[in-house]
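For this depiction, one protein chain was excluded, whereas all remaining protein chains were kept in their positions.
Chains here go by letter, A, B and C, matching the order in which they are written, and residues are numbered from 1 within each.
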Amino acid sequence: MSYGTTFPLWRAAAGEAWDAYTRHAFVEGLKDGTLPRAAFLRYLVQDYVFLVHFSRAWALAVTKAETLDEMRACAATVHTLLDGEMRLHVAICAAEGIAEADLFAAEEAPQNLAYTRYVLDAGHSGDFLDLMAALAPCVLGYGEIGARLAAEAGETPYSDWIASYAGEDYQRACADVGRLIDAAALRRLGDKPETSPRWPRLCERFRTATRLEVGFWGMGLVG
Amino acid sequence: MSYGTTFPLWRAAAGEAWDAYTRHAFVEGLKDGTLPRAAFLRYLVQDYVFLVHFSRAWALAVTKAETLDEMRACAATVHTLLDGEMRLHVAICAAEGIAEADLFAAEEAPQNLAYTRYVLDAGHSGDFLDLMAALAPCVLGYGEIGARLAAEAGETPYSDWIASYAGEDYQRACADVGRLIDAAALRRLGDKPETSPRWPRLCERFRTATRLEVGFWGMGLVG
Amino acid sequence: MSYGTTFPLWRAAAGEAWDAYTRHAFVEGLKDGTLPRAAFLRYLVQDYVFLVHFSRAWALAVTKAETLDEMRACAATVHTLLDGEMRLHVAICAAEGIAEADLFAAEEAPQNLAYTRYVLDAGHSGDFLDLMAALAPCVLGYGEIGARLAAEAGETPYSDWIASYAGEDYQRACADVGRLIDAAALRRLGDKPETSPRWPRLCERFRTATRLEVGFWGMGLVG
Partner (left out) sequence: MSYGTTFPLWRAAAGEAWDAYTRHAFVEGLKDGTLPRAAFLRYLVQDYVFLVHFSRAWALAVTKAETLDEMRACAATVHTLLDGEMRLHVAICAAEGIAEADLFAAEEAPQNLAYTRYVLDAGHSGDFLDLMAALAPCVLGYGEIGARLAAEAGETPYSDWIASYAGEDYQRACADVGRLIDAAALRRLGDKPETSPRWPRLCERFRTATRLEVGFWGMGLVG
């Protein structure tokens, strides 16, 4: 499934960082099942805290939107994160004996702080499009990872995780976000966004967020 | 219906401004039907633009929340405003021949700019509770006006408007916001919020927002 | 003195609003001395509160700058406002028997709230350039008014006020801000900023801020 026309340009500009993120040892461990359960749980707990701040970033996008479509798309994402994806985490963690209150109160790892607060600052310091460039690697990267792993993975205890990101719902959400970004870029940069003087900085935002995703996987691995 | 324990204290501290707002000539004109239709439509158009920025303020609250309950309550309000209350406005205006694109593009009156941007700045300059104090007069004031007018009004062409704010859905939303504010105050100020050194400033925020509501009605009247 | 190349374009796009602001009855009353002293003092008190929030807006610009030059220029303006212009107001008001504590505690007029909070929100919702477009009418409009009144005014009790905005210091500050805006526009929109899809919205921000300046003078007149 395609995630629009802006995302592939940003991804290409991110260079090796993109593969370092989407083909990280953590990801390959999910695929072939070699990822230790402890690492996965550590990741899940941090990812729950991540979703709290990621929801805040999408809510910030509502405050920075210029059209009603932008507002509604971002508000819907906040809703999906707070009521859908977070409940999924809670259910998985509950099955492992971790309560939601523990999730919310978990000490945030520095890699988590780095990523989420960078995204929020991209929004506060720039405009809606700066924020989108910092949000994109997570949303669309997980879509890409999910789709690839669903195609490539054999037997693995992490097939549920893979299925949720490869599934129709998540893939449709990615396509929607891709369209949102394309429309936002068209509105602010015109129909040749790569020629805008803002383009290098937007690519840089995307690449920095991608670098911080690499760190996030690394946190899961080393604890 | 009660809107909690903090709201009555703020309302009392607002003094005459509260009556100037909730018993404004515009409101009484809705009640007895003497409000000119042109004034009502002028108000509706501005109120649509108001809801855009009011939704942004509730989204800002999501970014400033400290608990998941606060986040979810504010995100639900954003959803209600963007998908419920705004569609209601669109339907009423459509019946009068005003298209949604015209609503979104309407030139904002200074009284509208003053109120909405003051609320947003209350959020940006203070914390979650500062933002709540600036949001409360609108949400809960309309609840109070709706309930009173439903009890007092006779025949009036504005009975639909009255019914929507007097109705169970809106009144329940007010009760929810009242509880949200009480919990937010307890969390940040303790169980005797009036003794907090922050109290006078919170009352001042509530009163300033109330003053700006008076101006908003006035805008409808004078055009 | 010229204030750069972007400002004249924005001013032209503001249409009649620009003259309504820079040739307002309040301004003409300063020029020919017919402005009542009470109106001038009312304006001065509100203008002091205005400067508090205008300083906050320039500080916000520091947080949204992309280059060290932008950061330093905005920080220098904060300093000039807080330590220069505000002390000037304090001195003038003190001569009239109004203490600084009274100035800081003055109840903000709705027209004041509308303007300053609109500027702050322009910054929060957009990027550095959106903020500049909202800040420009005040800074550069006063420069233009000061220069014109210095050339046209005869005997008037407001010659000190005129001299301070017509003076070399203020005019140089205006030239600096004009250059800052030109560089910011070049950096974000390229060398033909009028062809950017963002241009209409930037013009609209400038025009809205200009409209709110008209209201600010009006507040002084009617009290």
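Throughout what follows, contacts are C-beta pairs under 8 Å (C-beta built on N, C-alpha and C of every residue); 3 or more make two chains touch, one makes a residue touch a chain.
Since this is a predicted model, take the numbers as computed values, not measurements.
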Given C:78, C:203 or C:219, the one touching the chain that is not displayed: C:78
Option from A:25, A:41, A:114 or A:175 whose C-beta touches the chain left out: A:114
Hidden partner chain, residues of chain B it touches: 63-64, 66, 124-127, 130, 186-190, 196-198, 201
For chain A, residues in touch with the removed chain: 56, 108, 110-111, 113-114, 117-118, 120-121, 124-125, 208, 211-212, 215
Hidden partner interface residues of chain C, rising order: 52, 55-57, 59-60, 62-63, 65, 67-68, 71-72, 74-75, 78-79, 82-83, 86, 104, 120
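Following the convention adopted for this analysis, only the chains that are shown with their structure count from here on.
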Cα superposition angle of chain A on its copy chain C, in degrees to the nearest 5: 180
Centre distance in Å when chain A and chain B are each reduced to the mean of their C-alpha atoms: 35
For chain A paired with chain C, centre-to-centre distance based on mean C-alpha positions, whole Å: 41
Per-residue overlap in chain C, given as positions that touch at least 2 other chains: 124-125
